[in-house]
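Note that one protein chain is taken out, while the other chains of the complex remain in position.
Order of writing sets the labels: A, B and C. Residues in every chain begin at 1.
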Amino acid sequence: MPPTVPVPPAPEADGHGPHGYSLPLSPSGRAAMLTPPPWHFSGEITMVDYRVDPDAAARFLPPGLTLGPDPGAAAAVFATWQWCSDSGAELTDPSRSQFSEFLILLGCAYRDEAMARCPYAWVDQAVPLVRGWVQGMPKQYGAVHQTRHGLPGRAGSRRQENGLFAGALSVHGRRVVEASVTLTAPAPNPPRLHTVPLVHSLVTPPWTTPDPRPAPLSASHVTDVEFADIWTGTAQLRFLDTPDDDFATLAPVEVGAGHVFSYAETLVSGRELPTGEG
Amino acid sequence: MPPTVPVPPAPEADGHGPHGYSLPLSPSGRAAMLTPPPWHFSGEITMVDYRVDPDAAARFLPPGLTLGPDPGAAAAVFATWQWCSDSGAELTDPSRSQFSEFLILLGCAYRDEAMARCPYAWVDQAVPLVRGWVQGMPKQYGAVHQTRHGLPGRAGSRRQENGLFAGALSVHGRRVVEASVTLTAPAPNPPRLHTVPLVHSLVTPPWTTPDPRPAPLSASHVTDVEFADIWTGTAQLRFLDTPDDDFATLAPVEVGAGHVFSYAETLVSGRELPTGEG
Amino acid sequence: MPPTVPVPPAPEADGHGPHGYSLPLSPSGRAAMLTPPPWHFSGEITMVDYRVDPDAAARFLPPGLTLGPDPGAAAAVFATWQWCSDSGAELTDPSRSQFSEFLILLGCAYRDEAMARCPYAWVDQAVPLVRGWVQGMPKQYGAVHQTRHGLPGRAGSRRQENGLFAGALSVHGRRVVEASVTLTAPAPNPPRLHTVPLVHSLVTPPWTTPDPRPAPLSASHVTDVEFADIWTGTAQLRFLDTPDDDFATLAPVEVGAGHVFSYAETLVSGRELPTGEG
Partner (left out) sequence: MPPTVPVPPAPEADGHGPHGYSLPLSPSGRAAMLTPPPWHFSGEITMVDYRVDPDAAARFLPPGLTLGPDPGAAAAVFATWQWCSDSGAELTDPSRSQFSEFLILLGCAYRDEAMARCPYAWVDQAVPLVRGWVQGMPKQYGAVHQTRHGLPGRAGSRRQENGLFAGALSVHGRRVVEASVTLTAPAPNPPRLHTVPLVHSLVTPPWTTPDPRPAPLSASHVTDVEFADIWTGTAQLRFLDTPDDDFATLAPVEVGAGHVFSYAETLVSGRELPTGEG
């Protein structure tokens, strides 16, 4: 059977055994589950701003981060992604290049720089899940669904007045979050929490000798950011079954505006953020 | 927990026990897996015209149908759908209102009317699968993936020159079909095989006393058809692992143009087509 | 690539076009999604007896059926199946021969014969789902999980005193039913509701001209029934999110004994049950 995905020339063997950007290691390095960054992402987003109890948010921030200028700012984000490596090879097989994601964002700051902390995230494919852990992004596995954008006809939703966009997250067969946005008008600017770097903790679960040092902080470094066709509207957001007691502390105390837009970025690397404890 | 989907008023009980458009029957009729038609569909389509051996196509046509004016015309269609009932209720829960589909179409005719026969179809959700069987459409379960349409950025595909749209079907963990379309230009008209009625056989597998009558032919009756943003291009189409020997006889002997477009329709009912044998 | 499943000799073409036990019809008949009966089933069962409001149960019975001698008798059944056709071919590919099922049973009677009515059932594979509809069994799609039987070690459950067997049903990402059984002793006999025929309604959703006749009743005809290693115990059963309002009327008013056993049967055909209205 002919190969579907073009294969780049093999890197030279270095005489030191199997290698690769990630597991599995192999003689040519091509067996790695993860391709090395940069990774390119293109997606459709439905996002709801909301307010969380600032004390609850603070309990999710590691040393080195503060709540910043707007304590309690939060967002629930549904994203439907297509992605590829620098070679673009994944785009020839759409069973490999697509996933859906739900995440919670909390406004925060590192020193004077506004950032967002992602305390919870769920995706429905294994490659982006593991790629999240490489970055310190706490992706778990869930069933994420979102209205498709831009379809014609009576079953379609378009970015126009009264356009309805809904999202739902289920985890282990339980409905955890539901949201919807009813559009009112185009928006000149993207929602703020989607424009700041994400700051993650590079956690390595102990397996042999535990490492007593705290997990380093890392900010996402992205380029080629593109927002397109941004609309805003009224929103609903409900937390239903809770996957753990801590998650419930981040439930909305107030629901703000909803946003619907297209988005692209290239994720290049992590930038380590020194802390007093590091 | 409050219900997510608005529930219509219960139909009056008729004093004759549980009822409903389909199984499961229940006191109010609301437990039915299928809502009654009409059903509204909105989708993105990647389609490849191809030629099949006319004799092979003829062997898939039941009495009452002929190959029509263009023997051997065929198409492979990848569709990503959002759907709803007349109430629109499904649109509030995107986990219920979306599915993907792959189907083969063969050009044919009933008397002097051009139609298309669907010898094989696969979907990735149970409701549209069973709804297919109600119509005589032979939907089976498969994993269907298609490039997302209209995303910005390097991992996105847009309907523009050199836009690449790929599709893949896997059945029981085996790759059955792969296709791709590279766009060259907008097209003034939709591809012909997507504009004619589908003609199905209303097969009822025998369970108690077999019914010796041949399966009636039924043509799909659709309204509110909408095509949007049609592009055409060059195409590739490959049949790989074959789910059965008959499927392999419909493999391409020549691959024609590719098409990418948005589409909406309302499926209202079936129109029974009398045959000499009926 | 060599075929995995041995293929039986093709039936002779009958000169009347494509055929098969079910859709899809094809020249050789081998493309049919369903093989013709008999179908052989082997499974592990966790079952909880419970009592339902007899009036609620009665509202699920079509004309021709009565509640019988024990109004309100009900059971919740989790089953993990392996199945094959008469050829046994499916057993060579375990991705095709396995599914899980959850069903509700209500005690009832046809004339003087004790039977069970299945108002709701869910499976996690498409072939048994469609096969259910051929029989009039209202199978829908759900995520069904059950403790595995007979595993050694601390994470295993065995049929012995204090053995714990749990089951869970989720539908569209919502948890619908949870049950568990803690074993107390071997049982000499199988639970009654698993020993009587199932009686279904052969519903054909209208597509062309509606058929005004009531759906015929059909009793399942099974042979080669085998029960093995039956244990009984105490049980829990909870209905959580409800998929429709009618389902909630069948929630337990009292929970009885639990049962764990192995089971095999061959499902041969349906036996039509005449009713005054038929």
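In this text, a contact is a pair of C-beta atoms (placed from the backbone, for glycine too) under 8 Å apart; a residue touches a chain by one contact, two chains touch by 3 or more.
Just so it is clear, the model here is predicted, and its values are computed rather than measured.
Peer 1: Tell me which of C:Ser22, C:Gln146, C:Thr242 or C:Ser269 is the one touching the absent chain.
Peer 2: Selected residue, touching the omitted chain: C:Gln146.
Peer 1: Which residue from A:Pro54, A:Pro71 or A:Pro138 sits in contact with the chain not drawn here?
Peer 2: A:Pro138
Peer 1: Since one chain isn't shown, list which residues of chain B touch it in the complete complex.
Peer 2: Its contact residues with the unshown chain are 1, 143, 145, 168, 170, 172-175, 241.
Peer 1: On chain C, where is the contact patch with the chain that was removed from view?
Peer 2: Its contact residues with the unshown chain are 1, 4, 40-44, 80-84, 88, 91-95, 97-98, 143, 145-157, 164, 166-168, 170, 178, 180, 224, 226, 228, 240, 262-266.
Peer 1: By the contact definition given up top, give the residues of chain A that touch the hidden chain.
Peer 2: 1, 7, 16-18, 20-28, 30-31, 33-34, 36, 59-63, 93, 95-96, 119-121, 125-127, 129-130, 133-141, 172-173, 201-209, 214-216, 218, 241, 243-247, 249, 269-272
As a convention for this text, only the chains that are shown with their structure count from here on.
Peer 1: Identify the chain whose mean C-alpha position lies nearest to the mean of all protein C-alpha atoms shown.
Peer 2: Here the chain at the core of the arrangement is B.
Peer 1: Find the geometric centre of each of chain A and chain B from their Cα atoms only, then give the gap between the two centres in Å, rounded to an integer.
Peer 2: 33
Peer 1: Provide the C-alpha centroid distance between chain B and chain C, rounded to the nearest whole angstrom.
Peer 2: Chain centres of chain B and chain C, defined by C-alpha means, are spaced 29 Å apart.
Peer 1: Take the average of all CA coordinates in chain A, do the same for chain C, and state the distance between these two points in whole angstrom.
Peer 2: Averaging C-alpha atoms per chain gives centres 41 Å apart.
Peer 1: For chain A, jot down the residues that touch at least 2 other chains.
Peer 2: 1, 143, 145, 168, 170
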